[in-house]
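Presenting subunit A:
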Amino acid sequence: MSRATIRTLAAFATLAVVVAALPAFVNDFRAQQFAYVGVYLVALTGLNILTGYTGQISLGHGAFMAIGGYTTSILMIDHGVKDVATIPFALVVAGVAGVLFGLPAARLSGLYLALATFGIALATPALIKKFEGFTGGGAGVNLFGTPELTASLTPVRFLGLELNFNNWLYYLCWTVALVGYVVAWLILRGRTGRAFRAVRDSETAAVSSGISLTRTKVLAFGISAAYAGAAGSLFAITTTFVNPDTFPVTLSIFLLVGVVVSGLGSLKGLVAGAIFIQFMPLWSQHVSKSPGAPAVVYGTVLILLILVLPGGASGLIARLQHLTRR
Partner candidate 1 sequence: MTALLELRNVEARYGPVQALRGISVEVPEGTIVAVLGANGAGKTTTLRAVSGTVRRAGEITFAGKPLRGGPEAVAKAGIAHVPEGRGTFTELSVTENLRLGAYTRRDPSVKADIERMAGYFPWILDRGDQRAGTLSGGEQQMLALARALMGRPRLLMLDEPSLGLAPLIVREIFRIVRELNEKDGLTVLVVEQDARIALDSAATAYVLEVGTVALSGSSAELKGDEAVRRSYLGY
Partner candidate 2 sequence: MAAFFQQVVSGLASGGIYGALALAIVLIHRATGVINFAQGEMAMFSTYIAWTLTTNHGFSYWPAFAVTLLVSFLGGVGIHRAVIRPVERGPQIRVVIITIGLLLLLNGLAFWIWSGEVRAVPSPFPAGTIDIGGVAISWSDIGTIAVCLTSVLVLSAFFRFTKVGLAMRAAAVNPSEARLVGVRVSSMLGLGWGLAAMLGAIAGMLTAPNVFLDPNMMQAVLIYAFAAALLGGIDSPIGAVVGGLILGVGLNLLGTYVDFVGSDLKLPAALLVILGVLLLRPAGLFGKTVVKKV
């Protein structure tokens, strides 16, 4: 094993230990907030595969999260499937949707793709409302208190630990997040990852070395949408409720913001991006509660971050590593 690999594994092990221990130090309410950080981490991992590694800008990943979230809700409520068991379904359905969208979208480059995906994100809430027989329309679907939702009424026993609902959610989300993180790492360090990066760096060079552009982009779309689907499923479970406004266009925008804040094309900073998505709005409300002020704070911080940290959190980490190694 190379030293870089050992370092990566050590860093990951540290992360896993911190994640496992965190609930002991925070209250119940915070545990739920950190569960959302796990959810966003899943989505960001997937989006970074598409945007960071393959160079395809998506402003529509909230739509794939919506597909995952609704798959889970409909399976739980209409078909009595246990929550955890719906996650693979959500993943597959969103992944297939990603491939289907990716097939035509692979022809679009740069900002055209950004606009097309943005269109998808914008249309999603209206479409969910329109097909109300299937989705419950504007009223949404409530999951809380159903037998399919684990630990919502009585604590669950797991590996000898008794977990209340929020702690259960925390561990569920973070388990998926960490597994997803490892899977992404494995995908990206191999042949597939090289193909993704080749397409991002130069389509011409990629083609001349025998890489199929369409196949690579569609694959990246599929994988990325599958992550978003899993994230959407976890989002529905954690929120215990879905309606069209659960997955607004702002969610898609914030995911892209999160990926850029994390640092494109690197997995190192993703946790920071997920924390940014979850806590930045709360922090900005903390600064001032007068109407509009939080958005001003958020927008200003975001602009400053991009200007000051062009490489995002990953870039910062890489710079610090560079300094300590010298």
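These made the cut because all candidates are chains of the complex that A comes from, given by their letters.
We adopt the following convention: contacts are C-beta pairs under 8 Å (C-beta built on N, C-alpha and C of every residue); 3 or more make two chains touch, one makes a residue touch a chain; residues count from 1.
Remember, it's a predicted structure, so these values are computed and weren't measured experimentally.
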Of the numbered candidates 1 or 2, which one touches subunit A within this complex?
2
Counting only contacts in the complex, subunit A reaches candidate 2 at residues 51, 57, 104, 107-112, 114-116, 118-120, 122-123, 126-127, 129-130, 203-204, 207, 213, 253, 256-257, 260, 264, 290-300, 302-303, 306-307, 310
